[in-house]
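Removed from the display is one protein chain of the complex; every other protein chain stays in position.
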Amino acid sequence: MIALETRSLYKSFGSLAATRDVSLAFEAGARYAIIGPNGAGKTTYFNLLAGNLRPDSGTVLFAGRDVTGLDVTSRAKIGIARSFQRNNLFSDFTVRDNLMLACALRAGTTRVFWRPMRQTTSAHAEADEVAAQVGLTDVLGTTVRQLSYGSQRQLEVALALACKPQVLLLDEPTSGMSPEETARMHDLINAIPRSLTVIVIEHDMDIVLDIADRIIVLDYGRVLEQGTPTEIRASKVVRQRYLGEPAAGVSGGPRP
Amino acid sequence: MFLDPQFFAEQVLNSLQFSMLLFLLAIGLSVVFGLMDYLNLSHGTIYMFAAYVAFSLTHLGGSFWIALLLAPLAAAAVGVLLYFVLLKRAEKGGHLTQVLLTVGVIYMGTDLIRIAYGDLPKGVPQPEALNGAVVLFGIPYPAYRVFIIGLGLAVMVALYFALERTRLGALVRAGVDDRATAETLGIDIGKVFALVFGIGTYLAGVAGVVAAPVFGVYPGMDASIIILVLIVVVVGGLGSLRGVIVGSLLIGFADTFGKILLPQFAMMMIYLVMALVLIFRPSGLLPARRFSAPG
Partner (left out) sequence: MMASRTFIRRSVGVALVIVALVAQAFAGFFAQELIAEAAILAIFALSLDLLATCGLISFGHAGLLGVGCYVFAGLTVLMGGSANVAFPIAIVAGAVVAFMVGLFAVRTTGAFFIMVTLAAAEMLFSWGYRSPMFGGANGMGGVPRLNLTAIGIDLNDPATFALTVIVLCIVIWLLLELVVSSPFGRTLAAIRQNPSRVAALGGRVFFYRLAAFTASGAIAALAGALKVQHINFISPDLVSWFVSGDVLIAVVIGGVGTLVGGPLGAALLILLKELLSSTFGHWYLFLGIVFACVALLMPKGIVGNLLDFYERRITRVAASRREPTGDAA
């Protein structure tokens, strides 16, 4: 079954064509990695999938339904959740409050104004559950601002997971992380249940080759190549354009 | 009554004259707002200060022209001093702190003026050379008001060239457009801002001097105009010269013609224009900063 699909998607900013004729289908439950050099249009494509941006033309289909006209909020409600390349959290809240809010928003209980949040037991339990899943249980009571960068990164992914999505979009989950943190995030992504379709933008090729069932290579807004990790490794075009350059983000170091 | 071309022409000239005053006041506020995201309500206090300096100078026997030369310089000096002593400290404090601080400055300024000059309105004579009337579009129109229109247009042209053709202008535009990038390029935005603040308060001073013979000089003249000026800034869009020009023309005309069309609801016309603009263009008509950027 196809969970998410795009058909001839185009998006440009002024004269810059960020997404050009991208047609891709994502199988439900599979793991996808999108790679490509900086400026290849990866994040723009994510924004089009999540609904942060509207395409100039083309369609986005979710479980066969045309969702091109839906904004990011509506798409989150029907089961497309995303994390962000830069931490995008509620920095005055504790980790628990962040997660409880995400759970309450998903459950639709945030219109309740007549009883305290902490009495919303379902959100409480769900928040604890997600925290355990990503390994944030120890810091549940810590305010985000005082959290280490790596933990903030984990929370970034946890917020998306708390939406209980069918499709999870992770935008460079390991960016800026230390090797240990990267390894932990790697395990976390591997542990995501197969009921979810996961699409990751990632620079760390070790992670990409390990977790992805299929890899999509974007270049100048176009799909340069797609296939299994073995196929991508063997692809002449990709080797030339991307893997061939040792500098092209084989490590997980921070990007400029 | 609009079938009467003479009447119509006169109202157009009145609108233009008021627009130019708004423009002189609004340009400094807009660039400061756009460049530093600083909501400086005390901008009008500088305008009032210059008007009183002009009053003192003419009262002591100086000519209007001397006042027009000196008072804006005094206004700029006080403005920059005010900036370094007080306003700069709330740069990172957000709009609310800035509102509190600059309302404080308004209160202080108004009472200091009261202490120095008393509560009664004062007059500043317009220059004798401009006492007559000029025939424009077939109607006689006070020469002094034509002078205001001419001065405003001259400042517009001068600022256009300053912003488009000079290095400082390029720095200001870069800073308004994307402050973080400008700073990484090694531009000292703090210095640019101080200079911009000086020029902005200088022009507010010019507005104070030329407005004095028309509207009189009185404590509270700052509060009565600052809201209009803010509206000009918001309608035009933050930080752009073209925005301020369009905004001041729109509000100047809305004010003048509002008073004729709906004398009961003259002010309402202005707010209606602003509400309509913001409903359809939430960032104003011609904002300097482009908000959408590739991700």
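A and B are the chain letters, set down in written order, and residue numbers restart from 1 in every chain.
The definition used in the following text is that contacts are C-beta pairs under 8 Å (C-beta built on N, C-alpha and C of every residue); 3 or more make two chains touch, one makes a residue touch a chain.
What you see is a predicted model; the values in this text were computed from it and never measured.
Across B:Ala9, B:Leu73, B:Val99 or B:Ile260, the residue that sits in touch with the chain not pictured is B:Val99.
Here one chain is not drawn; of A:Ala18, A:Ile35, A:Leu49 or A:Leu101, the residue touching it is A:Leu101. Check A:Arg31, A:Arg82, A:Arg184 or A:Arg241 against the missing chain and you find that the one touching it is A:Arg82. Against the chain not displayed here, chain B makes contact via residues 33, 37, 39, 86, 89-90, 93-101, 103-112, 114-115, 223, 227, 230-231, 234, 238, 264-268, 271-272, 274-275, 278-279, 282-284. Taking the complete complex into account, residues 50, 52, 71-73, 76-77, 81-82, 84, 88-94, 97, 100-102, 104-106, 109-118, 120, 123, 141-143, 146, 148-150, 159, 162-163, 176-178, 181, 254 of chain A touch the chain not shown.
Criterion: only the chains that are shown with their structure count from here on.
In whole angstrom, the spacing between the mean C-alpha positions of chain A and chain B is 48.
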